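A single structure is presented below for examination.
Yeah, one chain of the complex is gone here, protein chain that is, but the others are all in their spots.
Labels run A and B following the written order; every chain starts at residue 1.
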Amino acid sequence: MLLIPCPHCGPRPESEFVYGGDAAVRRPSDPDALSDAEWTEFLFRRDNPKGLHAEHWFHRSGCRRWLRVERDTLTHRIASATLARTASHRRSG
Amino acid sequence: MAELPRPRSPLAYLDLTARAAAAGEGAGVTLAQRPFLGMLSLRGDANDPRFAAAVQDAAGADLPATPGSSSNGGSVTLFWLAPDEWLVVCGSSSEAADLSQSLSAALEGQHAAVIDVSSGRAVIRLGGTSAKAVLQEGSSLDFDAPHFQAGRCASTRLGSVDVLLHQVEDDREGTGPLYDIYVPRSYAISLWHRLEGVSAEYGLAVSVV
Partner (left out) sequence: MRQRNRVAEAGLDIDRERIVRFDFDGNRYEGHAGDTLASALLANGVSVVGRSLKYHRPRGVVALGGEEPNALVRVGLGDRAVPNLKATEVPLLDGLVAESQNRWPSLGFDVGAAAGLVSRFIPAGFYYKTFMGPPWGWATWERHIRRMAGLGRAPEGRDPDRYAKRHIHCEVLVAGGGPAGLVAALAAARTGVRVVLADENAAFGGGLLQVPAEIDGKRARAWVADIVGKLERLGNVTLLPRSTVTGYYDHELLTVAERITDGVAAPDPRLPRERHWMIRARQVVLATGAIERPQVFAGNDLPRVMLTRAIRGYLHRFGVLCGRSVVLCTTDDTAYQAAVELRRAGAAVVGIVDSRDPPGEEALALARSEKIPVFAAHIPTFAHGRRRVRGLEASRLKADGREVSGLVERFACDLVGMSGGWSPAVHLFSQTGGKLRYARRLAAFVPGETRGANRSAGACTGEFDLRSCLWQGFEAGAAAASDAGAAAVSTGRADESAPDDVISDAADAPPVPWAAPSRGRKQRFVDFQNDVTADDIELAAREGYRSVEHLKRYTTLGMGTDQGRLANMHGLALLSEAVSVPIPSVGTTTFRPPYAPVTIGALAAGKVGESGRPVRQTAVHDWHEGRGGVSADWGYWKRPRCYPVEGESEADATFREVRAARSGVALTDLGSRTRIELHGIDASVLLDRLFMNDWPELPVGRARYGVMLREDGMIFDHGVAARLGRDRFLLSTAGPAETLLEHVTFLLEAVWPELRVFVTDVTESWFVAGLLGPNVPEMLAELCDDAAAPGEALVMSISEAQVAGIPARVLRSEIFGEPVTEIHVATDFAMALWSGMVTAGGPWGLEACGTAAMDVIRIERGRFALGAEADGRTTPADLGLASMVSHGKDFVGRRSLRLPAFQEAERLQLVGLMAASGGDRIPGGAQMVAADNGGRPQPALGHLTSHCTSPLLGRDIGLALVRAGRSHVGERLYASSPLVGETTPVTVVEPASLYGQGEPTNG
């Protein structure tokens, strides 16, 4: 069972979290401008990388914040865990 | 205003008085309910000095900024829940109502929220020499000092229930540490049953506050 280093609560077991998928995927700001193919790409198509992968985890049983966790899909090594809000702000700013 | 009807605590249904009478000797675990505490959910920006100052002013306790910490002031305790969320606990729901008003007034104009959640949680006080072992049955938190000790709090999973744990006292005289478990009200009876079951191994004494 993974031990996810919540930036607030410290290392906590995976069972306290809810997986939220690929954190690199961002909701398009103008969905109407997208073709059907582009929209379904956003909805359903995901990379399956071998190695470091940024993903969202919700710390359901702890601080109840969405985190952005960089995890190596091969070794489960976790490189970083930050607040998703901070990461989203950074990208939009 | 007309007198309010009698409130009922989350564990009233269990008849703790009868359970207290049945306590055996040499119990390694003690359980009790702390009913009718006042509780507020406080939201705001911890990095805004105006917010911290307003809370300090109205609640009479420092705003705990460190994750997993708590602070005290008079009858008020503040628990850190999240970077922008705290639980304010005080002696009674009427005290909470007053505190809610003064906090709301102090925070007027800020991006902040004060919500009275007094009835929302049951508080179970767990103590005894085996108190830590009881928690370790259902929680994977590290309960050894310095990871967890008096004054620290943690939102975590206990068995299948999400709770807030607060270490009230360290084990000073070999009588064991003291914890408060804040559990969502609807789960309280179920959690109590579980704590009783786990405690059987160590001997249980129920007391009424």
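The rule is short, and it goes like this: contacts are C-beta pairs under 8 Å (C-beta built on N, C-alpha and C of every residue); 3 or more make two chains touch, one makes a residue touch a chain.
Here the structure is a predicted model, which means the values were calculated and not measured.
Participant: Where does chain A touch the missing chain, residue by residue?
Facilitator: Answer for chain A: residues 1-3, 13, 18, 20, 23, 26-27, 30-32, 34, 36, 39-40, 43-44, 56, 58, 60, 64-66, 75-76, 83-85, 87-89, 92 touch the chain left out.
Participant: Tell me, which residues in chain B touch the chain that this view leaves out?
Facilitator: Touching the missing chain: residues 2-10, 13, 36, 41, 43, 84-85, 93, 111-113, 115-121, 133, 136-142, 144, 147, 159-161, 184-187, 189-191, 193-194, 197-198, 200-203.
FYI, only the chains that are shown with their structure count from here on.
Participant: Quick one: which bits of chain A touch chain B in the complex? Just the residue numbers, please.
Facilitator: Residues 8-10, 12-13, 15-16, 60-65, 83.
Participant: What does chain B use to touch chain A in their complex?
Facilitator: 67-68, 81-83, 85, 140, 147, 154-157, 162
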